[in-house]
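Shown below is the structure under consideration.
Left out: one protein chain. Kept in place: all the others.
As written, the chains take the letters A, B and C, and residue 1 is the first residue of each chain.
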Amino acid sequence: MVDLIWLVIALPLLGAVGLLFLGKRIGEPNSGRIATLLVIASFFIALIAALPAFGGDFEGENIFLFEWLPSLGVNFSLLWDPLSAMMTLVVTGVGALIHIYGTGYMDGDSRYPRFFTYLNLFIASMLILVLGDSFATMFVGWELVGLSSYLLISFWFEKPSAAAAGKKAFVVNRIGDFGFLIALMIIFATFGSLSYDTVFGNADKLQVGGATVTAITLLLLVGAVGKSAQLPLYVWLPDAMEGPTPVSALIHAATMVTAGVYMIARSASLFSIAPVSSGVVATVGALTALFAAIIAIGQRDIKRVLAYSTISQLGYMFMAVGATAYVAGVFHLLTHAFFKALLFLGAGAVIHGMHGEQDMWKMGGLRKKMPIAFGTMVVAWLAISGIPPFAGFWSKDEILAITYGKGGAWVALWAVGLVTAALTAFYMSRLMFLTFWGEPRWDDGIEPHESPRSMTLPLVVLAVFAAGAGLINTPFRPSLEHFLEPAFAFIKVAHAPEGITPWVLAGVSVLVALGGIAVAYRRYVTRTLPVEEGERWDLVENGFGVDDLYGRTIVLPGKAVAESAAFTVDAKGVDGLVNGVGGAVKRLADAATVLQTGQVRSYGTTMFLGAVAVIAWLLIRGGAF
Amino acid sequence: MGNIAFLPIGLEVALLVGAIGVLMVAVTMGRSSRDWAVVAGAAIGVGFVISVRQWVVVGESGTQLAFGTKGADGLAVANQMVAMDKFGALGGMILMVVVGLALIGSWQMVKDLGSRGAEFVALILLSAAGMHMMIVSANLIMLFIGLETASIALYVIAGFLRNRRGSDESAMKYFLMGSFASALFIYGVALVFAATGSTSLYGSTSIGQFLAGNAMPNPGILLIGIGLILVGLAFKMSAAPFHQWAPDVYQGAGTGAVAFMSTGVKVAAVAAMVRVLYIGFFQFYDDWSMAVALIAALSILVGTATAIAQSDLKRMLAYSGVAHAGFLLIAVLAARVSLDAMWFYLATYAVSLVGMLTVVTVVAGASAGPVSIESFRGLGKRSPMLAAAIAVFMFSMAGIPGTSGFVAKLVVFTAADLSGFRWLVVLALVASVAGLFFYLRIIVVAFFEDSDTEETPLTLTGPRIAIGFAVAVTVGLGLWPTLLLDFAREALPHL
Amino acid sequence: MTMSDLAVTAGWYMALAALLFSIGAIGLLTRRNALVMFMSIELMLNSVNLTFVAVGKELRTLEGQIATLFVMVVAAAEVTIGLAIIVAVFRRRATASVDELSEMKG
Partner (left out) sequence: MFPVLAFLVGLPVVAAIVIALIPKSRSELLLPVAFGLSLLPLAVAGYMVWTFNTAGGFQWVESTIWLQQLRIGWTVGVDGISLFLVALTAFLFPISILASANISDRLRGYLVSLFVLETGVLGVFIALDLVLFFVFFEIVLIPMFFMIGIWGSSNRRYAAIKFFVYTAFGSAFLLVSIIALAVNAGPALQTISFQWNELAQVPMTSTLQTWLFFGFAIAFAIKVPLFPLHTWLPDAHTEAPTAGSVLLAGVLLKMGTYGFIRFNLILFPEATVKYGKWIALLAVIGIVYAALVATVQPDIKRLVAYSSVSHLGFIVLGIFALTLTSVQGGIIQMVNHGLSTGALFLLIGMIYERTHTRKIADYGGLASTMPIFSGFFLFAVFASVGLPGLNGFIGEFMVLIGSWQTFPVLTVVAASGVVLAAVYLLWAYERVFTGPPGKANKDLEDLNPREIAILVPIAFLIVLLGVYPKPVLDRMENDVNAVISRIEQSTSYERPTFDLEGQLRISVPAEQGNNSSGESSEGSE
């Protein structure tokens, strides 16, 4: 089955291409169904192929597809190892659920088939990213998911804000890719190849902590920061919420944004010998986690809360991989995929049921109206808040424990993580309480209702995973760690501290989470803490004006520079010079005609002087003088 | 003075007989221009055949000198006056082609002139005879006579349209400046005679022999003489700064006359210059070559620059002719390593220019004086064939590949580079880019702009033949230059 | 036999000829009347003749004299044409001043 793993990519790709051309003819429900079935098929193929790996000691296998760029030492081939298998399962699994959800959510949209074209394209691209066996193939997938993301964010392109958001996402990602690209240049210059085999196989020949590996890893980080919406390139992700909600769930929560984490985990061989870079990764992650969590508190739009929450959670993952706790990072990636997809889909169901209303202050008391959405979202809420035994607890706790366990400055990062955990619990609770508890605050004419089955079914499935997925890697039974072990076999990986410490740490984080929930409860449910109706924290809500800052410091000056380049330097300077030369020739010509007076005597004089000059020249040259 | 060989001067004789014949026919048989055409055509045809015959004879039995006598005391009374060599033969062929084309193309002007047309034709034939004399002369005095024969006829031709204002101005300017230049030339000859005791290019008492046999510690007089001869010939080819007559004369004279005037004289002057400088004064190559190079550079610059500012087509062509005189002077320098390059340039430029001027006669009238460039507006639509011909000629003069003009520049510049004049090549090529401004302008006017004027059909047979031939030669030699180059390689002067 | 042997006599003649030639040239360049300009040209040609004859005599060769004859013939031909042109101009414009003939320029 491993030999057929290319089918995992080929099926959704086929779907994308087929629907691109035939989508309109196939029509509304069927195009969605076809797309969904293809992704489900991919999932099962991947599952079967991954079965041997569950037994453990699965080394991974390269599947050669075709020769591609020989001079870069790269073929188009796939790598099927535990890490990529796990990612494939997440992508296809969550992807399949979201496809199902999408068939309901997009019901009646005028470009329904096109939506599934793009979704299938995304799945295929993401699978190229995770399955490729070289940095080049990863880059291909990396860019292609950017394309899918662009297409899906600006799916409703008639809305100028959606179109602008899509462009912004692509461009900001490209800034990250710029770093990625330079990293690839150095990798190629160093190893003479971009394939994982060569690079990781020879990574041990590099000096530990040396300039080369540090440069490579830092530049890779730039790429990861762009794709995974970390500081300072996170600004595109909140705007990306302009896309349809299933897109937000799939791409901007569960899968694509975790590509940065995957990339760092995949490059563990390099990062593990670049302590400085790893420290930077963790620091970026921690700061992002905290920063985004703060901003999430101030949001009124339900999807934007989740967007910042995603950024924040990705920060945790960066912290983990920065701390060389790759398994923990990937573990959180996995659990986060479930609960965050669930949250988004739940939010989508709410929005769907509220006829497009996204302001939480215009919701309230939806518990009864949407019981399934409510019930499933509660699971996710508890999971992200870190309440045991839900999935988020196990993964987040492992990250915090390992970070703490590394000691030294890492403890500070742990503290940041802990504060973030409290904030996370608070803002998620705020979301839940504002949405589902309290008095209805919705506008007139809105009649909230439960969503169709196609939308609730995925919610339920995801809720199951959000609740239970944590169990695959508990301190008691670290199955995931065993599963992934071969992928990080030769790498020094950080482990959780032994003994009593983890228990204490877990207790602290649970307490902190409960504290956050409690504060939110008193504020938004019992109203025992002062709260004004429709509270507005402008500064926080605007994300501390970072967008504005970028606009004023980068976009506007950039535009000014471009304008002066185009309309002054180019038009007047460079081209002015060209036209100036032409004009000068013309003026010279006019000047030359002045000698042509029409007077025959002046002609004679010219001739005479010419003759004298010729003779004088000859005489001087001939040595007569 | 027994067996006078007629072959060396056969071409001159044919043209003279033709000229007289035309006049006789006009007097005796009537005014039909058709009759004159037959006679003139026959003369030119015979002239061409004689040139071919000369070529063959020279090929079989070598070059020879003719028309000289010796006194009883063995001193030369007069050295051989005419050289029969392939140089002169090829010059004759080119001249005959050019004259023929010019006459065919401007025959309308002959018709317009009515009874005076015969005189016009006769003058052209006489002038052509003088030009060929310049090419074949083996003696500077002979060269002077040829030059004057050609020039005096041209003065009349320039002023032939008596009833049109400007024609007289044209003739007067040409006459005064031409006479001045002739005086300078012949004074140069006199000084050379004073310095070397000879005016002959060949023979035991030639200039070359004298220079080879005598070291000249103080060559001042000789150098002045060379300089003046150079000036006289440069004037004829309208090289700067001896060019100022040309635009005014071209503009004032009837277009039909300009075709002959502007081309024939250039052919003759360049060929004569090569013979005089290389045969007569080769020992002073280092001196005169630099002078020629400087005149060439100045001509190219002045001609190109001034042409850009013109709005009259004939003036523009005159200035472009100045620039081409510069290129031809480079060809003269290049003749040291490659004479075929010089011939090629000369022949193709002359044919293109005649073709172009024939187009002008069709568009603006054969007897027109000033011809505004604007009169070509929209020609691409009105008369695509004519416009296409213009494009070919203009591209050729600009030196764009695919035309003979490019090959001409290529071979000349390669030879000039070989002779060590790289700076001149660079200058010439850059200037030829600037030259595009005015060559392209005509194409732009003709093709890119619309006009409401009626069609200008090309109905006349004469211009049709002339233009067609010129286009064929320009494109044909652009693609198969060997046709002429291989031929011209043998066209060396008698040594 | 070189120039320097003969310098004294021929040199004087040639100097005179040069002077004449210069006078002719300057006359040509300074006078407006076409007829006078034309006379200046004739003067220049005559100075050429003088040179030819003088040098020819000194060198004991007939070439100089023969050249002179040719120059005279040519000058005569030029006179014919030149006068005809001047007359034509005069008829049309009632002036022989070349300064009036400056319609074409630039």
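By definition in this document, a contact is a pair of C-beta atoms (placed from the backbone, for glycine too) under 8 Å apart; a residue touches a chain by one contact, two chains touch by 3 or more.
Predicted, not measured: the structure shown is a model, and the values here were computed from it.
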In the full complex, displayed partners of the excluded chain: A, B
Option from A:A189, A:L511, A:L556 or A:L609 whose C-beta touches the chain left out: A:A189
Among A:F170, A:W236 or A:F374, the residue in touch with the chain that has been omitted: A:F170
Touch criterion as defined above, residue of B:L16, B:L418 or B:L492 at the omitted chain: B:L418
From A:D3, A:D204 or A:D548, residue that would touch the chain that is not displayed: A:D204
Interface with the undisplayed chain - residues on subunit A: 66-72, 136, 139-141, 143-144, 147, 150, 154, 157-160, 162-164, 167, 170-171, 174-175, 177-178, 181-182, 184-186, 188-192, 194, 202, 204-212, 215, 558-559, 561-563, 565-567, 570, 574-575, 577-578, 582
Touch residues of subunit B, complete complex, unshown partner: 338, 340, 380-381, 384, 391, 395, 400-402, 406, 410-411, 413-414, 417-418, 422, 425-426, 429-430, 432-433, 436-437, 440-441, 443-444, 447-449, 481-482, 485-486, 489
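In this text, only the chains that are shown with their structure count from here on.
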Between subunit C and subunit A, distance of the C-alpha-averaged centres to the nearest whole Å: 96
Interchain centroid distance [CA atoms averaged], subunit A/subunit B, Å: 78
Sequence positions of subunit B contacting 2 or more other chains: 172-173, 176, 180, 247-248, 309-310
For subunit C, residues that touch 2 or more chains besides their own: 25, 28, 98, 101-106
Contacting residues of subunit C [partner subunit A, same complex]: 25, 28-30, 32, 98-99, 101-106
Interface residues, subunit C side, partner subunit B - complex: 1-3, 10, 14, 17, 21, 24-25, 28, 34, 37-38, 41, 44-45, 47-48, 51-52, 55-56, 59-64, 66-67, 70-71, 74, 77-78, 81-82, 84-86, 88-89, 92-93, 98, 101-106
Of all residues in subunit A, those that touch subunit C in their complex: 593, 596-601, 604-605, 608
